[in-house]
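For chain A:
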Amino acid sequence: MAELNANIPEGDLTEKWTKLRSSMPLVNPSNKRSIEIIVVGSGLAGASAAATLAEMGYKVKCFCFQDSPRRAHSIAAQGGINAAKNYQNDGDSTYRLFYDTIKGGDYRAREANVHRLAEVSSNIIDQCVAQGVPLAREYGGLLDNRSFGGTQVQRTFYAAGQTGQQLLLGAYSSLERQIGMGKVEMYTRHEMLDVVIIDGKARGIIARNLITGELERHFGHAVLIASGGYGNVFYLSTNAMGSNVTAAWKAHKKGAFFGNPCYTQIHPTCIPVSGEHQSKLTLMSESLRNDGRIWVPKKKDDTRKPSEIPEDERDYYLERRYPAFGNLVPRDVASRAAKERCDAGYGVGKSKLAVYLDFTANTERYGRIEANKHNIHNPDKATCMRLGREVIKEKYGNLFDMYKQITGEDPYELPMRIYPAVHYTMGGLWVDYNLMTTVPGLYALGEANFSDHGANRLGASALMQGLADGYFVIPYTIGSYLSKELATKPISTDHPAFVEAENAAKATIDKFLSINGTKSVDYFHKKLGKIMWEKCGMARNAQGLTDAIEEIRTLRKEFWSDVRVPGTTGSFNPELEKAGRVADFIELGELMCIDALNRNESCGGHFREEYQTPEGEALRDDENFSYVAAWEYFGDTQFKLHKEELKFENIKVAQRSYK
Partner candidate 1 sequence: MASFGNAFSSSIGKKLIMGITGLFLILFLIVHVFINSLIFFNDGGQTFNQGAEFMAHNWIIRAGEIVLFVGLLAHIYQGLRLVFENRAARPVKYAAYNGSANSKWYSRSMGLLGTLLLIFLIVHLSDFWVVSRFTGIPTEDALGKEDLFAVMVDKFQNLGIVILYVLAMVSLAYHLLHGFASAFQTLGWNHKKYSPIIRAFGFWYSIIISVLFALMPVAIYTGIIK
Partner candidate 2 sequence: MSTENMNLTLKVWRQTDNKAQGNLVDYKVSDVSPDMSFLEMFDVLNEDLITKGDDPIVFDHDCREGICGACSMYINGRPHGPKELVTTCQLHMRSFKDGDTIVVEPWRAKAFPVIKDLAVDRTAFDRIIAAGGFISVNTGNAQDANAIPIPKSQSDAAFEAAACIACGACVATCKNASAMLFTSAKISQLALLPQGQPERYRRAQSMVAQMDAEGFGNCTNTGACEAECPKGISLENIARMNRDFYHAKFVSEEEV
């Protein structure tokens, strides 16, 4: 196959989107009413797209597997959303946001897409505020900003530690408004199990009603996949229990290429695993690194309490290795450094897989400032700590409470124990500039597409991308496809392609229920997670990846012969749902390893041990790997690589350095 064509519009970088938007073919209002669009997913990307398309007049059907669209996993995002508003007058601009994102992504993202993202970022904030999203404000009544990793400006808008929740509720309310007006039909507790392709175009989906177990056929002139990320391939991640790759994977198997599957983001500050029973990991916001210092004991296997370890026996390894950025290096760098220390035997806690995030120094510092304000001169340490604690509480109270609730330890007294955890997947369905996959009429939005983040996503950029895709990109770009579909009458769901897809889905379900093996779905999921974490996680090497591929293949065989799925198909059966998801994760896991093995370089979240600088930093190979790896599926784990060359015309590609 020829080079992949990303359909990037001609012209100057800053003009591309404006020009395209104003020259895009339109669909007139009366025609829109007869065009049906299926949106799979109700997270930031799906809800914003479904609502906007319905506002424009299209007939929309929206699907989610939760009981309400408002529970999509976007709800869990804590930190914030970026936008190039320059409200702080600190020199921010569309270009700077564009530049930071490309650089943060270690030069593995598409320039044109990222620039468009930066251009529409401002509109997102406007839209959300108009919807009543209560973003944080200053006393003057204007919006407040925070700073986030990898940037030197304050451009992150937030709503306490619940930014994702508030943004999603904004999109959800717009969606519910359209549902109330009858313009969107909402299908909750429905899981998409396949895409239906007719004459090479996406024409509908097969979905399972999770309560009755019935398989349903739904027609659409176009199908949008906004089903989120696949971090749960690692079993333990900060994703929700139900987050899955099924929708994207089924699309992939029907012809949509999968882009950069191996790009995974490991977030440095998460609550460590506490035991075998652990079902998910909890993020402690990146913002904590502003006031927390990360350290481990200098002595191996030190069993002393943290308070008993004197200053000069502590290794503040981030400050030591990266004096310029210190504790605020980007996520990938911070995560790897923690792993390095723990692997070398300096980890803390019962499992030895944790490092300290210590607020003592800053608590005392804040306390001293407070004491000054209260006219207390020469305060003793206890007074400083008492006053400082109040300041810390004001800033991070809810996170400290959450930490205490989960670990049973009081972070005001003891340093937090943290460890990196899988958080986000930069890879996803490959899409062109119009967000269309390689299957005509099939689009991918939000975290489900291979996105604009290259090999590493900067904090607060996923929310921005999801909403950009849904509110401001797809409503325009879909027009150029649909304007050619006006003559297409709704296709009957009795069409053989629908029947065939439904039968295939049914066959898979029947197969799960008939295996009647000895091990639960979770058993296999945990096992897969372990392989992925150990061999395709924070650090990868050729040998490990080759082994992993073998192990996954064996696991897959075992799964299909020994899994036990209880219950029936005709009822609410979460185990059956899990089985389908894990089956897809196993296949995806293999592709991730194949992709990681193919990429003989280190970039962003993808760290190949063979490719590092003498100081242990990631070593890119721009000569040979400045491309998007888009994989085509050929049945039974046969994948073919297609490359989309990345051209940097507006940015000088350089080595990232945080020293």
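By our rule, contacts are C-beta pairs under 8 Å (C-beta built on N, C-alpha and C of every residue); 3 or more make two chains touch, one makes a residue touch a chain; residues count from 1.
A word on the picks: all candidates are chains of the complex that A comes from, given by their letters.
In this text the structure is predicted, and so the values were computed from the model without any measurement.
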item	value
Result, touching chain for chain A in the complex among 1 or 2	2
Residues on chain A engaged by candidate 2 in the complex (per definition of touch)	48, 51-52, 55, 66-71, 73, 75-76, 85, 87, 123, 125-143, 159-160, 162, 165-166, 169, 172-174, 176-177, 179-180, 186, 188, 211, 240-242, 274-275, 277-280, 282-283, 401-402, 405-408, 471-472, 475, 518-520, 522, 564, 566-567, 571-572, 574-575
